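Just one protein chain is left out here, and the rest sit where they should.
A and B are the chain letters, set down in written order, and residue numbers restart from 1 in every chain.
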C-alpha cells in the first residue's frame, strides 16, 4: 500500500455520490436474498456509486448468518457486472466483543476466495465504531482476513459509520494515526454519518422525535475526509416520499463538502446521483424575503411572477416591495437592491465556459480576470438590467473545479451512465467537461 | 473506582436536569447563610437535581472564607434531607496559583469529616479550568483531600465549568486521559458551560452586550459528555423574567443532547425540571411560515385559527396561503403540502405506546414497523385528512428511549417528585413508562 501524503485519495473513486443499502436476508420471503438480488441488477442512474449489502441494521439479527451466505451467493453471481463498487456492511460494536467476534466469523466466510465473492468486493463497512483504538481493532480484523487468504495487506477497503461522539472525535486523529507502522488504516475509504444512532448516543431529544440536523458532525466529517484523504457521506433520509427535503439536505451538505449521501431506494439513488452534478441549464433566482424562487426565462428576460415582490415605476422613481418591506428607490439604487436579491445558478456549460476562459487568460500571463453576468429582470412589467462581476483567480478556478472533477470521476468510473449523462448535457458539453482542468 | 469503558456513566445519576446555584455568604444580612439555608429547604419540582452552594462568582471574594463555613453549617444540618445531589462550587483559576491554593484550603475545611458536611456532599464544581493538565491539578487536589480524610480515591465527584477556549479543547481529550494511571479523572461527573466568562475569554462582542448563542461550544460539550460518559449542562440564562426564552433555549439544547441547564431561581428550577420530560398531552402544530403554532383540538379535529394561513375550496381546487405564499392545489397536493407543515408532538403516553408496540413486534421477530399518525386538520372551515408514517427499527426505538430513560432516572432518584409526576401523567402512564425498555 502506498504511503499516503497530504490529502491524496488513494482509492479508485475520488468521489462517492450514493451509498445504497439493501437487506441481505429478509424473513418470510421465498428467496431471503430477494432484496440484494434485485439491487444487484441496477444500472445507470439507478445504480449507486457504492452498493452496500447491509448485514447489520437493515437485517434482523437472527437472519445475519443467512445474510452472510446470501452476500456470497449474490455477489459471486452478479458482482462482476455491477457497475458501482460493492462494500457490504457487517456487524461490529465498540462495546461488545461478541459482536466483534461475529464480524470476524462473517468476514472469514465472505472473504474466502473459494466462495467467489471477495473478487468483486471493494471493501467493508464497519458500523458503531468508537474511539480510534476501536477503529484499529476493525482494521486488524481485516488484516487477519487478508493474511488468511493471501490478499495484499490493506487491499480490502474499510469504511466506518460515525454514530457516536467517540467516533466523531476519532475522526480528528485520523491524519496522525494513518501513518503509523502498526496499523493499515490507509485502507480507510468512506466516513459515513449514522444520524439515528448518533442521536441516541448523544441522547438528543426533539419534540416530534425527528432527527436533529447535526450541522457540526456533518462539518467535522467533511473536514476529516479532507484532512485524511477520505470520502464523506451523509446518513439516511428516512422520509422517503419527501423528495424536496432530500434535495435540500443535499444542497446543504454540498456547501459543507459532504458530497455523498445514503440512499434507501432506487428513487433516492437517482436523486443523489444527479443532484451534486451541475445543472443542465442555468437559471436566475430571487430571494423573495426568506424564500428563494426561480425566475422564468422569457426570451432572455428573467420574469418574476409571484406576489411576494412587487415593483412600480413612476417619474424615475421605483417602489419595490419585498415581503413586508417597501422602499422607494432611484434607478441606481433599485439596480443595487435587485443585485442583492437576484443570483445566477450556472449550468455545467457555463462552468466549463468560465474555466476555459480562465485557463486561456492564465496561459496569456494574466492571474485574475473579472467574470460578468448580466440580464434583464422583469417584475410587474417593469424591466431592470442587472449585472455583477466576480474576480476569478487561481483559487476561484480551483474551487470551481470541484463539481467538474466530480463529473469527471463519475464519467471515468461509470460507463453505464454515459448515455444518460450525454442526454442530460449533450455530447459536446460532456466532452468539454472531460477536457477542462487538464484532466 | 471501576474502570470506565465506552460511554458508560459511573455515577448514580445518569441525567441531570437542573443545576441550581446559591450564594454561600451574603454581606449585610443578619444570617449571611440565608440564601443557602433557604435553598436547602427546597423539595419536589422546586428542588434541583444538583444543588450548588456557590462559593465562587455568586459570592463576593471577601465573603468566601465565611462562605466555606456556611456550607459546612448548612449542609451538615440540612444535607441529609435534601432530595437532590449537593455539589458546592469552590474557587479555582487556571492562571493563578493563589486561587488554586485557596481551593485546597477551602476543600480541606469543607471535606473534614469532623465538620459533618462531606457525608452529604456528592462532589465539587471547579470553575475556570484550562487545558487538560489544569483539570488534572484540580483532580489531584481532590485526591489529596481524599487521602487526608481516608476517603476512597475518586469518591468525591468533580464537575467543571467550561469557560475558556482551552477548556473547550480539553474536552476532546477526556476519553483518552480518563484511563491513565496517574490521575483519578474518572471522578468527573458534569461538564457545565459558563457562557459569560467564555464570551470574555473568546473576546466576543455583540452590539447589545447580550451573550452570543455559541452553538459550537454547546455541541462540543454534549459530544464530550457522550464520549466520556459524563453529563452536559448549559450555563445560566440571566434574563430571569423571560420564561419563554428559557424554554426555547432548553428545546434547542435538547436537540444537541445537552439535557441539563443552570437555574438561578426556584422558578427556573421548576421550568428546567419539567421541560426535558415528555409532555402530558400530545398536540399537533403547524409551521405558519417561520412561526410554529399549536393547533386546537376540537373533538379530534385539529383547528388552525389564525391569520397567517388560509385555505379556500372551490370545485376540487384548493387555494392555500401560508405567510405571503399562495398556491392552488388539488386534494392530493394539498395533503402533501399540509404534511410538510403540520407535525405531531407525542405525549409521554404516546411514546410509551410506540415503544411497547415496537417491543411486541420485535418479540414476534419483526425488525422494523411503520408507525402511523393521522388526523383531520381544519383551516377556515375546510377539513383535510393528513397522515404520515415513519419506519421504526431498533435504532429509532433506542433513540426514542432517551426521554423515557431520563424520566426513569428522575423517578428512581427523586421520590420527592413522585406525587407531582403522578399528577402530571397519571399513575398508569408513570407505571408503564417505568416498565418500558426493560428497565
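Keep in mind that, in the parts below, contacts are C-beta pairs under 8 Å (C-beta built on N, C-alpha and C of every residue); 3 or more make two chains touch, one makes a residue touch a chain.
Just so you know, these numbers come straight off a predicted model, no measurement behind them.
The missing chain, though absent from the display, is touched by one residue of B:140, B:201 or B:297; that residue is B:201.
Contact with the chain that does not appear here is found for just one residue of B:41, B:113, B:179 or B:212, B:212. Touch with the chain that is not drawn comes from one residue among A:61, A:83, A:116 or A:172, which is A:172. In the complete complex, the hidden chain is touched by one of A:80, A:144, A:243 or A:345, namely A:345.
Residue in contact with the omitted chain (choice from B:166, B:339, B:361 or B:391): B:166. Within the complete assembly, residues 5-7, 172, 175-176, 215-216, 219-220, 222-227, 251, 254-257, 259, 276, 279, 290, 324-326, 340, 343-346, 351, 365-367, 388, 390-391, 393-396, 398-403, 405-406 of subunit A touch the chain that is not shown.
Contact between subunit B and the absent chain runs through residues 27, 57-62, 94-95, 130-131, 164-166, 168-169, 172, 194, 196-197, 199-210, 212, 215-217, 238-239, 241-242, 244, 288-291, 306-308, 323.
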